[in-house]
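Every protein chain of the complex appears in place save one, which is left out.
Should a chain be cited, it is by its letter among A and B, assigned in written order, with residues numbered from 1 in that chain.
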Amino acid sequence: MHVHYQDPYRPGRSLIHALDARVKLLVTIAFILTVALIPPGFWPVYILLLSLIISVEILSEIGVVYVLRRSILVLPFMLAALPIIFTLQGAPLFTLSLGGWTLTATQTGMERFISIVLKSWTSVQAAIVLTSTTPFPDLLLAMRSVKIPRMLVTIFGMMWRYLFVLGDETLRMMRARASRSGQSDTPSLKAGGSIIWRAHVTGGMAGSLFIRAFERSDRIYMAMVARGYDGDVRTLAQPKTSLLNWLVLVFSLLLFTALLALAYLL
Amino acid sequence: MLYSVEPMHIPDGFLSVPVAAVLWIVSIIVVGYALMRVNKDLDERKVPLMGVLAAAIFAGQMLNFTVIGGTSGHLMGAAIATILLGPWAAVLVMTTVVSVQALIFQDGGLLVLGANIFNMAIVGVAVSYMVYTTFQKLSGGKKWGVFAGGFAAAWFSIEVAALGVGLQLALSGTSPANIAIPTMAGIHALIGIGEGLITVGTLAVIYAARPDLLRAGAEPSPGGVLLWVAGLAIAAALAIISPLASAHPDGLEWIAEQQGFLTTAKEPIYNIIPDYVFPGVTNEALATILAGITGTLIVFAVALIVAYTRRSRQTA
Partner (left out) sequence: MHHSIEIENLSFKYPDGHQALRDVCLHIEPCEKVALVGPNGAGKSTLILHLNGILTGEGDIRSAGLEVKKENLERIRARIGLVFQSPEDQLFSPTVLDDVAFGPMYQGLPEDEVQARVFEALEVVGMGEYGARVSHHLSLGEKKRIAIATVLSMTPEVLVLDEPTSGLDPRARRALINLLRELDLTMLVSSHDMLMVRELFPRVVIMDEGQIVADGQTRELLDDAALLEAHGLEMPDLQ
């Protein structure tokens, strides 16, 4: 019913799966930062970055098609950038006339728009590769080691643990609602009720979800106390990073710097 | 599959690096302060509560109701989190929701995560808190204060956050201010009504079944005055800047100097190092073609390597 139900992690044995989560997290963020820093219209660098991420998708063996399909997620947001094709000053490309309006697309505007779309698309692919090849618990450990506060990471972990449980609960509630959303055989009756009533019912569903979440968290807390929880979360030590991981990290950062240099010097 | 257009989660690529960086800094400071606040209350019971409630808000965001045709309304949750948990824990819960959405489901980007946290967890909560506590004061803790306050908090949190998104897009040069800001404001004035109605429905169930849960948000919170003022300041600032910026799309330039900043940063490099720095590559079209060929070769090589190792793994 919704894209969000399944854990996006796809198990595998590829090189990308085997990399240390910390390295993957850092390299992903560095990659997205690099993409963001490339000025609009530097097509050679865009192409190289895109082929880089596609190469990583191939290496990860999760399937390029799978990543591309999921990357469609960012498409609706493109609408936000669409107007700049017509509003930026520059050499005119073509003119659209819609009724009384005439819109002139400019080269600068088109260049900016395509750059934004490419950047967004390239970046989201990197994020998809990260989450598809890294189990979330590993990502949590990685977040701890890059000094994200422990309490926040604990809350992240707790959320992830109950995400799918509560997601299923929500799905069942929606099914129960759909099951009782019927149309009478009396033709004069219009099914559906008013928008306000529908919103109110939906709110009721959210409310009972929250109440159950509160009560569940009380039980979780008691179970944690029963096992000796004292308000401080302790974790296992981080594994040592292997030489390969260091090499990947250093090489990636050098490569990104080189691409940036290329963009600014070209 | 049910995709709902979610204009509140900004993906990567839509904010310029300076805008994203500034909002990261603000978010880190506020979330850090919220962590300190919650830690100080030393309510260890709150850790599992915040985690499970974050999961519930995420799951609750999937609940939708038909508006008209194929469109549907659903919950963002900053207001309800604020009412149920008080402001500081709500900042942490919404930060968690927004971060996990970005990290696991790519709902919102990673480099712009700071901005998304700022919009939904900080602006959303601060405005909700300001509006809700004001209604509580006015109503003297009566029932209508809970429901009217809940509705208003939900509507304002959505609307102000949306103005923020519009302004950020305009500042980044990804969308013209005179289009982005009114569009975001217009769409979210409607989405906000949906948020408000759902929030009232949520409060109705909680008020009937567990009225004790509604006390946390009503209690005066340490540091709450600060947040109240911040909520008011953000709302007021955006209310003033937004119409100004959308009336003068070029007027935003003097606030941002966005493009100016980028071109001046690039200009000296152009002057110092002329085109022929890379021997043989004298024009951009040629460079693009070369990059295309190089990229294709890299991809092809990697595909070959993977195919080869896969085969040898299978035969092994």
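Everything below uses one rule, namely that a residue touches a chain if its C-beta (ideal position, glycine included) is under 8 Å from a C-beta of that chain, and two chains touch if they have at least 3 such contacts.
Computed from a prediction, not measured in an experiment: that's the story for all the values here.
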Of A:65, A:98 or A:189, the one touching the omitted chain in the full complex: A:189
Residue, one of A:114, A:201 or A:253, that touches the chain absent here: A:201
Residue of A:13, A:147, A:180 or A:227 touching the missing chain in the full complex: A:180
Chain A, residues in touch with the chain not shown (by the definition above): 6, 169, 172-173, 175-185, 189-193, 197, 201, 204-205, 207-208, 211-212
Absent-chain interface as seen on chain B, which is shown: 204-205, 207-210
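To be clear about the criterion, only the chains that are shown with their structure count from here on.
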Approximate Å spacing (C-alpha centroids) for the pair chain A, chain B: 13
Residue ranges of chain B touching chain A (in the complex, touch as defined): 1-3, 5-7, 10-14, 16-17, 20, 31-32, 35, 38-39, 42, 44-45, 47-56, 58-60, 62-68, 73-75, 80, 84, 92-93, 95-97, 99-100, 102-107, 109-111, 169, 173-176, 179-180, 194, 197-206, 209-210, 213, 249, 262, 266, 269, 273, 277-278, 281, 284, 287-288, 290-292, 294-296, 298-299, 302-303, 305-306, 310
Residues on chain A engaged by chain B in the complex (per definition of touch): 1-4, 7-8, 14, 28-29, 32-33, 35-37, 39, 43-45, 47-48, 50-52, 54-55, 58-59, 61, 70-71, 73-74, 76-77, 80-81, 83-84, 87, 112, 116-124, 127-128, 131, 136, 139, 149, 151-152, 154-163, 165-167, 169-171, 173-174, 192, 195-196, 198-214, 216-218, 220-221, 224, 229-231, 233, 264-266
